[in-house]
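Worksheet for the structure shown next.
Shown here: the complex without one of its protein chains, the others still in place.
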Amino acid sequence: MVQFLTKKRFKKATTQTLQLIAIVLITFLGLLLITFLIGRVVPIDPVLAVVGDKASSEVYERARIAMGLHLPLWQQFFIYLSSVLRGDLGTSVLTAKPVLDDIFRVFPATMELAFLATLFGVFVGIPLGVLSAVKRGGLLDHISRVVGLLGYSLPIFWLALLALIVFYAKFDLLPGPGRVDIFYEGIVDPITGFMLIDCILARDWEVFRNALSHLIMPATLLGYYSMAYLSRMTRSFMIEQLRQEYILTARVKGVAEWKVIWGHALGNCSIPLITVIALSFGTLLEGSVLTETIFAWPGLGLYLTNSLLNADMNSVLGSTIVVGSIFLAVNLFSDFLYKVMDPRAR
Amino acid sequence: MTEKTTTYSSTKEWLLTDTPASALQAAAGRAYLGLLEFLKNRLAVLGLMIIVALVFVALFAPYIAPFDPILTDLKHRLLPFSAEHFFGTDELGRDIFSRIIWGSRLTLYVIGLVAIIAAPVGIIVGTVAGYFGGIVDMVLMRITDIFLAFPKLILALAFVAALGPGIENAIIAISITSWPPYARIARGETITIRNSDFIRAIRLQGAGPIRIISGHIMPLCLSSLIVRVTLDMAGIILTAAGLGFLGLGAQPPSPEWGAMTSSGRSYILDHWWLITMPGTAIFVVSLAFNLLGDGLREVLDPKSDN
Partner (left out) sequence: MILEEQLLQVKNLNIIFPSPKGDVHAVKNISFSLGKEKIGIVGESGSGKSVTGRSILRLLPPYAKISADKISFKGQDLLSLSEKQMRKIRGREVSMVMQDPKYSLNPVRTVGKQISEAYIVHRKATKQEAKEHTLKMLEAVRIRNPEQVYRLYPHEVSGGMGQRIMIAMMLIPDPSLLIADEPTSALDVTVQLQVLAILDDLVSQRGMGLIFISHDLELVSSFCDRIIIMYGGRIMEVVNAADLHKSTHPYTRGLLNCLPRIEGGNERLSTLVRDDAWLDADFSAPSVTVSG
């Protein structure tokens, strides 16, 4: 990878990325437009939510004007736009705090899960996909097919509940819901918000061990889905690459088979795989909504569900914007890597 | 082959001949080979059988289900498996087996409506964008990309939050988030077909864009779209169940499988069957669509994978 990063190529990749950013900005505007429109169709009267149902019509009207709801829709959108761009996503009805502050607080917990799950998916799923493509119809191929089918077919919330019954309730092998056991809560300062990193910073290994044991179940569960997806995609990319003639060339040269597979073929897969990993990261954010609900994991997913159930629209739309933006950013980054890594795209 | 009129000793031979005499014979032969290929894939056949069984169960739910799915019977709550209650009873004394049977109607309802709404929208947007290109393509694809920029479930959640919980709103939300990939596929296919000679020939005969798109391009996009929609059905079932589980889809007391799993949550320690059975139902149906989709892909879209 390093060899590709010469100065000239880096520059070209950068200009292309700038064009990409322009497209992303348009997409981002569209994203805000959608959340804005969703906010307008809400059956709950936002004014009523503020002033309460006992307010007189005069108070109601004043609140309506104060909230800018008497303006034409496009003006309201610009007001919305400027406040979002200033980082003002409104105030949460549930926590009475700015939504953005809430999200900053809960987000690291979700990232911790999604990151570990992605690691699991990459380091287990990709080798599994490669091996099953090489020996098609072999034992590993069958295993990977079953793993994939289960991953595409099992409802994650159900699997999570079953895992809780088996590993926590019945055999007590792993701790139950939450990020740490109750009596460890609040011991470590949330400096970064990432529990494991905070423990390391505080050199508190007892809490670290406890937090790690709490991470195992939800991270493995999410990781399973990421692995299922990555192994299937890797398999089909590999099958495609192994059919190419340059593979025959490498074999004609007398290159050892493992080098042909893990060097030549996987090397060519690694470029599309970047996009797939980015996509699977997005899917993980999705899966985290259900997983966090079950494991009482205080992340963005749980925050979103709680807001939903309490009709806290500012928080719901705020979380949606944040997740959408992260998704966009991850895609942008993967496009950038693509351009830097693929000699043909430069 | 020296004779002018070839005689076939069997139907099979007629189907498999290398020199079909008519377009019909060629099409029949291709369909036959496709069918053979499909039938060879036993898992795909199994998937199809499960789906047929699901439709059957949904149609005849009143005759199959031994109990009323809604009526509570607190005297018989939380009973384990028995000859009377195959899957036991839930926290309100309702027969879980009967609820799952009735729940198949809801599942079918969701996937049917989503397919009817999302697939046509996707194919129209995609073919129009692909056929006209230029500014039309740019605008339509930008819109598609905006919808693709959200993870599906999150956007569906936001829509449901706005529209209010309920199965119809869940269907609308899922449909709104499902069409963009279909548009992408249809656009890709259209661009490859658009410049082919036979489309030019049709254009020379004076056919307008609507006729070309609907009569000649759409049919050619269908096979890859059918594969994708079938595979997506599995994901749609999971999303709908997820919404139900979060309390945002079908509302109690309706026997939606995701909602059933959710209401059984509080009892999982001692009464595991409350969540096991509806979860298994979700899994089996979603698996069936995955198996069928894989099988169809091998027949209809042989380039893609194997």
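Going by the order they are written in, the chains are A and B; count residues from 1 in each one.
Please note the rule applied: a residue touches a chain if its C-beta (ideal position, glycine included) is under 8 Å from a C-beta of that chain, and two chains touch if they have at least 3 such contacts.
These numbers come from a predicted model, not from an experiment.
Of the chains displayed, those contacted by the omitted chain across the entire assembly are A.
Remark: the omitted chain is touched by one listed residue; of A:Ala13, A:Val188, A:Ala250 or A:Val323 this is A:Ala250.
Shown as candidates are A:Arg179, A:His214, A:Arg235 or A:His264; the residue that touches the absent chain is A:His264. By the touch definition given at the top, chain A reaches the unshown chain through residues 3, 244-246, 248-257, 264, 267-268, 271, 341-344.
Operating definition for what follows: only the chains that are shown with their structure count from here on.
Every residue of chain B that touches chain A in the complex is listed here, in rising order: 142-143, 145-147, 149-155, 157-164, 234-235, 238, 241-242, 245-248, 258, 261-262, 265, 268-269, 272, 275-276, 279, 282-283, 286-287, 290-291, 304-306. Residues of chain A touching chain B in their complex: 23, 26-28, 30-31, 33-35, 38-39, 41-43, 149-150, 152-158, 161-162, 164-165, 169, 236, 239, 282-283, 285-286, 289-290, 293, 304-305, 308-309, 311, 313, 316-317, 319-320, 323-324, 327-328, 331.
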